[in-house]
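Dropping a structure here in C-alpha cells format, bear with me for questions.
With one protein chain withheld, the remaining protein chains of the complex are depicted in position.
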Amino acid sequence: MRLFAGQSAWLVQRLSALVVLFVLLLGVGHLLLGRGGYDAWHALATSAHGAVLIVVGFAALAVHAFIGARDVVLDYVHAPGLRIALLALLGTLLLGVLTRVVLTLAAAGTASPLGGA
Amino acid sequence: MKFRIYRYDPDADARPRMQDYEMEPGHHDRMLLDALQRLKRIDPGLSFRRSCREGVCGSDAMNINGRNGLACIQPLKSLHEPVVLRPLPGFPVIRDLIVDMSQFFAHYHAIRPYLVNDEVPPQRERLQSPEQRERLNGLYECILCACCSGFCPSYWWNPEKFIGPAGLLQAYRFITDSRDKATSERLAFLDDVYRLYRCRSIMNCTEVCPKKLSPSHAIERIRLAMVRDSA
Partner (left out) sequence: MRETARPAPRFLRLWNIRFPIGAIASIGHRLSGVLLLFVLPPLALALERSLHGPAAYAGLLAELRSPWLAPWLFIAAWALAQHVLAGIRHLLMDVGIGWRLRQARASAWMVLVAALLAAAMTLGWLA
C-alpha cells in the first residue's frame, strides 16, 4: 500500500477530482445545450475524442472513488481481514465498472452505423 | 443553577453515569470553574483538573453542553441549563472529568517539538527577521489543552495512529520556524496515510480552540509544504 500512501494518494485524489469535474462539466454542458436525441449521443460516444473523454473520466472516477472509499474503510474498519476484504471488493467493483464502460464504447464504435443489437 | 455531570469512579462504578446537581452560584462566581469549585464543596468526590484559572495552562478542558472548552474561561451566563459536563470525547476516562492524556502527549513528542539545528550557534541569538517571526503567530500560543483533538472525529476513530490537530499544529510551528533545519525530515515523518492524512478538513478543531488558533489551516500549510518539498 506504499504506492497509495500519504501525500501521493492525496495528490492523486485531488488531480483525479479535477479530471472528473472537467469531464462532468463538459457532459452537463452538452446536455444543457440540448443536442439531445440518440443520433447526436451515439455520434459523440463513438467519436475519437468523445470516447477518450468518457473513458478518461471513468478512469479518473475509479481512482478517485477507490482512494475515497479506502479512507472510509481505514477510519472505521480496524480488523485486518475485514479491511482487506472490503478494499478488494471495492477495487473489483470499480474495475468492473470501468471495464464495462470501455467494452460498451468499443462495441458501439465497431457496430453497424444503422444501429441495432 | 442546574448541572448534569458525567461521573465515573473506576473502583465503584461498572459504567459511567450522569449525576444531577443544583446549586446557587456565589455572588462573585463568573466562570464555570468557579461553579465547579463550589460544587466540589458540596460533593468532594467530584473530580476535575484545574490550575491557572485564566485559560493558559489548559488543564480544565472538557465537553461543555456538547462543545469542548476550558471551564475557567467559560462564562456561566453563556450556558444553557442544565449545564451538561462530560470529559473530552474519545479520551480514556480516569475519573469523572479527568482523562488520560498519555496518547495525546505521545503524539506531541513524536513530532519532535524542539528546534533542530546542528549548525555552529552564533555568538548570541539565531536571528530572525520580523516576517520570519510573524510566521510563528497562531502556532506558538497553543496550550496543549486537547480541546481540538478531543473534538476531531478522525482522532476519535484512530487515536493511536493519527497525530491529531494539536500535534500537527505544533509540527507546523517547527516546520515554519526559519531557525529549524530539519524541515524535510519533519515532512517525511508526517507523510503517512495515518499520521497526517487522516485529516479531511472537518474543521471541528478550529471551531473549539479556546485560544482561537486554526489547526486546520496549519495542516493545510503542511500539505502545501510537502508538495513544495517534493517538487
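The first chain written gets the first letter, and so on, giving A and B; residue counts start at 1 in each chain.
Methods note: a contact is a pair of C-beta atoms (placed from the backbone, for glycine too) under 8 Å apart; a residue touches a chain by one contact, two chains touch by 3 or more.
Nothing here was measured: the structure is a model prediction, and the numbers come from that model.
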Contact with the hidden chain (one of B:Q132, B:S201 or B:S230): B:S201
Contacts of chain B with the absent chain, listed as residue ranges: 6, 8, 10-11, 15-16, 63, 65-67, 84, 86-94, 100, 151, 153, 156, 200-204, 206-207, 214, 216-217, 220, 223-224
Residues of chain A (touch criterion as defined above) contacting the omitted chain: 14, 17-18, 21, 24, 38-39, 41-42, 45, 54, 61, 65, 68-69, 72, 90, 93-94, 96-97, 100-101, 104-105, 107-108, 115-117
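We take it that only the chains that are shown with their structure count from here on.
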Gap in Å, rounded to a whole number, between the CA centres of chain B and chain A: 41
Residues on chain B engaged by chain A in the complex (per definition of touch): 154, 157-158, 190-198, 200, 223, 226-227, 230
Footprint of chain B on chain A - complex, ascending: 1, 4-7, 9-11, 71, 74-76
